[in-house]
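Apart from one protein chain that is not included, each protein chain of the complex appears where it belongs.
So, subunit A:
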């Protein structure tokens, strides 16, 4: 039995990926009907959430029949992410997910999404801060499992109660597109 926090997900859960412009409530409704065990929202901008931007707030819409459901947020500022986590939690999801994997240029090059993989210390602090902020389990979705292996062996903070993370290895870390230097420690 796979569990995230107290959430029991069956023996080998199949998750619906967070997909911008795709994983909205109508799409999730059909995926739920056809067997998705855990679903995620589209990613939601932390800066948008804390400024109460309509486009971001609308993405917090979740429904009881969708449970278990995770809300995904992204951003590059730890304080904004902490506040966004608080806002997202108030919407009542079962899980809060942090996007550490979006390779889209406008996101990654501002240091959010996969961009944060260039700064593992910051990623760890951000995760710890969010885990401290919310009561629900936190999952993370990083782009590069190589990076995560590195952070897992060296620098994950003690007492972190994050319950799951998913190396989604599909996306080559786009970091090199933003900067020519790759910090040591990134594999």
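Following the convention adopted for this analysis, a contact is a pair of C-beta atoms (placed from the backbone, for glycine too) under 8 Å apart; a residue touches a chain by one contact, two chains touch by 3 or more; residues count from 1.
Please note the rule applied: contacts and distances are computed from a predicted model.
The listed choices are "Cysteine-rich domain-containing protein", "tRNA-u20-dihydrouridine synthase", "Phosphate ABC transporter ATP-binding protein" or "RNA polymerase sigma-70 factor, ECF subfamily"; the UniProt protein name belonging to the chain that is not shown reads "tRNA-u20-dihydrouridine synthase". The chain not displayed touches subunit A at residues 2-4, 9, 12-17, 19, 22, 24-27, 29-31, 33-37, 61, 141, 144-146, 148-149, 152-153, 156, 162-172.
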